[in-house]
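Working notes for the structure below.
Only one protein chain is missing; all other protein chains are in place.
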Amino acid sequence: MDKKYSSIHYHDYLQLDKILGAQKLRSAEFGTPAHDEMLFIIIHQVYELWFKEITHDLTSVMEMFDKETVDESDIGVAIARINRITEIQKILIDQIRVLETMTSLDFLDFRNYLLPASGFQSYQFRVVEVALGLKKQERIAYTQNVYYKVFTREQQEYLQQLEDGNSFFDLVERWLERMPFLQQDDFSFLPAYKKAVKNMLANEQRAIASAGYISEEEKALRLRMLGDTDTYFESVFNPEKHEERIRKGEAKLSYKASISALLINLYRDYPLLRQPYVLLGKIIELDENFTTWRYRHAQMVLGMLGKKIGTGGSSGYDYLSETAQKHRIFSDLNNIATLLIPRSELPELPEKMKDQLNFHYCVEK
Amino acid sequence: MDKKYSSIHYHDYLQLDKILGAQKLRSAEFGTPAHDEMLFIIIHQVYELWFKEITHDLTSVMEMFDKETVDESDIGVAIARINRITEIQKILIDQIRVLETMTSLDFLDFRNYLLPASGFQSYQFRVVEVALGLKKQERIAYTQNVYYKVFTREQQEYLQQLEDGNSFFDLVERWLERMPFLQQDDFSFLPAYKKAVKNMLANEQRAIASAGYISEEEKALRLRMLGDTDTYFESVFNPEKHEERIRKGEAKLSYKASISALLINLYRDYPLLRQPYVLLGKIIELDENFTTWRYRHAQMVLGMLGKKIGTGGSSGYDYLSETAQKHRIFSDLNNIATLLIPRSELPELPEKMKDQLNFHYCVEK
Amino acid sequence: MDKKYSSIHYHDYLQLDKILGAQKLRSAEFGTPAHDEMLFIIIHQVYELWFKEITHDLTSVMEMFDKETVDESDIGVAIARINRITEIQKILIDQIRVLETMTSLDFLDFRNYLLPASGFQSYQFRVVEVALGLKKQERIAYTQNVYYKVFTREQQEYLQQLEDGNSFFDLVERWLERMPFLQQDDFSFLPAYKKAVKNMLANEQRAIASAGYISEEEKALRLRMLGDTDTYFESVFNPEKHEERIRKGEAKLSYKASISALLINLYRDYPLLRQPYVLLGKIIELDENFTTWRYRHAQMVLGMLGKKIGTGGSSGYDYLSETAQKHRIFSDLNNIATLLIPRSELPELPEKMKDQLNFHYCVEK
Partner (left out) sequence: MDKKYSSIHYHDYLQLDKILGAQKLRSAEFGTPAHDEMLFIIIHQVYELWFKEITHDLTSVMEMFDKETVDESDIGVAIARINRITEIQKILIDQIRVLETMTSLDFLDFRNYLLPASGFQSYQFRVVEVALGLKKQERIAYTQNVYYKVFTREQQEYLQQLEDGNSFFDLVERWLERMPFLQQDDFSFLPAYKKAVKNMLANEQRAIASAGYISEEEKALRLRMLGDTDTYFESVFNPEKHEERIRKGEAKLSYKASISALLINLYRDYPLLRQPYVLLGKIIELDENFTTWRYRHAQMVLGMLGKKIGTGGSSGYDYLSETAQKHRIFSDLNNIATLLIPRSELPELPEKMKDQLNFHYCVEK
């Protein structure tokens, strides 16, 4: 405590001896120094530093949600930290442009020296994926089988432990399930919403059918659009259908959590639901950004290696493209858009609930 | 000519009466004004303005290439103009973030009034696609059948005429085919390159096989990587294979043009090939950016509509995702990366050709 | 109402005849068509479209704040709309890169035909500036005198009327002044904060003075840093000093509003202050983005024209650089950073106030 304010120099604080002394070119060691190997090393080190920060922020948010009751004042902080992760992700995506200044011919000057090192061996990235909620069986086939092997026993154990515990997905799901506004006195959200959806569809059908100024072809199209919409609602109206979708791997989020997320989306204009709504939006953005990163990463690998097999033993391009499509965690939150109805059709909440959803200073309490 | 310097006011020069008088909210006309409809109109108008500029630049470049001999001084201008298009594309991609500030619930406030208007009906975007070289039969099934119907007869005719003429793809292909460096006196690029590839593969195989310090498993992997590489070269070594790939739709670029593009990539360090190399890179970037734009566009539609059928009658998300994968024009240029070999393995060019590929002032001429 | 769902085509909905028919090259009219004039026209039209959207969003937010009591549920919407403006601003800034693809030599091909048109004549941009709160006397000298002259009488009147009414700055100031948490029962924020600041400074001074491990030189520096900090607090501790700074033009925001903004910043972790805190942050971002835009705009003009006098009759570079520094509206909000103290030093709020600043459902009410 006495040394609280001991002086420190920028160089020592950042431990720059370590940081700037960690670039050793394999091409220089075993052959002719390849100018671009420096970039290759440095950009990957930068990625790893950012992964460390992402883990730091994500872990802190997970701790906030790993409680019986999430502290309301933590929601704002959680939003700010996930927002930070998304800002970092934008940099992860944009700095692919820097790596793209290295051409495939320049890469060939040192590629042979790197075998079998591969971004696939990034332990920290696996940790982020698992912490978010990616399960082994959800990984694309290739990764399921081998992805553990490239890590040390200690790392493997930690990954397993992380996967066995509560992921961020699990914690968000529970928090949604505990949301108290689905039922109050004799108001029940779900039947009211169902009724609103049915009314809306019936009105639309009538309006379209009776419109004199559009062609039969277009009427049919519009009715088909509506009709298809109807089927979209099926798994909301029917919990068994939802369970079935989960069993088939078409959905992940529990029925109850899904309904809460729907309610938050529909009634987000109430002050008390605003922060939860913003939080869900940030989670979607987090998920989408990793998808975009994988997509851009795949695009970059294609430009660098063509369809050649990557240093990890797979065609980097195919592998990354596939993970971009399949390694999403929170797509259920995204799909809620399908279930929204116009504000004008929203069932009115009971006065008591509206009151609770507003701020008030309760001075008379 | 006399009026050359007549005064003009910013407002009149930009015809702002037209530009700023072209936002009429359908929601205001037929119901309650929806605040976000303004954004929806304006951002699409901005897209259309940029499409006009892209067409303007692309057309000018196509004119430069639509000649027996492309003027060397035009290559620099062509690069600059395609670079401009790529800068515009980055804006097209980034401004999706602006549209994403409109939430699906806000969109529902006016979506019904827009039917059946759809971005699918953007005539200018079709023009760009066709001018670049997208053929009707290469479009994904849905579009093949209906995409003409949404345009006026005049527009349909222009699109057909554009498709029948030389696309940018065709012009670049011809320019590559005319490249003079594939053969000179008794030097022939292709056999020399083949020999180099074979040597390289043989050396690598020997090195791997005799390495005492890596596991048999890893040896096998490395040999497999090499072996697979061998097969990649097949269609370069064998013109019939290349023709077959074209017939199957796996390649588009002619054999001769492909070999020229390969040569440019391999010997780009020679001053005379630098500009062609930069040009090919810019064309790839142009192609990739449209792919990224479609991808991000699909992502945005998913967030807005879920998997609902879009105003155009298809699931916007599925349609856009599929075009992102299939509507590429210049992927052959991208795939050349597969064929590159390290500079140290490159066949030496004959002195005379090297001389021609360098700048010199030919003062004695 | 009957025609509610009448069909509309994308082309007509966006009024593309107007939008795409508004590019007339002066170089083509009076001389040789200059390829890049198209870009020049289009990018300025795009800017004007975005200014229209910014005005649309800003006006809607101002209406929300132009009330005795701001509706709590509007705060979330206001944040979302200002966030939209900031996303648009990022595009305004980034698309300068597109204009930078036009070189000065290319600009010279048509620059003479544009006189005296100038971005300075953008009426919409003036409207945004005035609506935000820029007063005539705060404009840099050059603009004060002439900026009205370039507009029509009608436009001039509207600008004057806008300036005479409540600007966004005025509305935010009032909203802050009405904030109820500065005083409650026998708790008063300001004295408590003063005491905390004094304690903090005293402790720091003692710690520094007694530290045995740092040089005298560094001690002096640290004490100077602290001492200077002391002076920063002067105008918070003393309302007369604050008034004096306003008179001198060093501050704009009223004393009471400033103290509220300080409180919001310090206690933002309480749920009820989170949204106000986020809102203030977004307002700062809005202000900063215009500054960055002016700065980048100046940089671009320098590259295009050097230090030549612009079409508006001033050196565009000097004018824009100066406005970038002086035309800020909300720098007082930014300067609050100077007044913050560590969370550990924050005065504890009374229980009753803490209770009010938390969410609760008041079910017993």
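For reference, chains read A, B and C in written order, and residue numbers begin at 1 within each chain.
In this section, a residue touches a chain if its C-beta (ideal position, glycine included) is under 8 Å from a C-beta of that chain, and two chains touch if they have at least 3 such contacts.
All values derive from a computational prediction rather than experimental measurement.
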### Query
Among the options C:L39, C:L134 or C:L266, which residue touches the chain absent from this view?
C:L266
### Task
Taking the full complex into account, find the residue in C:Q184, C:Q205 or C:N335 that is in contact with the omitted chain.
C:N335
## Note on the structure
The one of A:H56, A:K198, A:R224 or A:K354 in touch with the missing chain is A:H56
### Residues in chain A touching the chain absent from view
1, 3-5, 7-16, 18-24, 26, 30-31, 35, 38-39, 41-46, 48-50, 52-53, 56-57, 60, 80, 83-84, 87-88, 90-91, 94-95, 97-98, 101-102, 112-124, 150
### On chain B, residues whose C-beta touches the chain left out of the figure
3-7, 72-73, 75-77, 180, 207-208, 211, 213-214, 218, 222, 268-272, 274-275, 278, 355-356, 358-365
## Note on the structure
Per the touch rule stated above, chain C touches the missing chain via residues 32, 104-105, 108-109, 112, 115-116, 204, 218, 221-222, 224-225, 228-229, 232, 265-266, 268, 281, 284, 288, 291-292, 295-296, 299, 302-309, 313, 334-344
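As a working rule, only the chains that are shown with their structure count from here on.
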### Message
Two or more other chains touching the same residue: where does that happen in chain A?
### Response
218, 222, 268
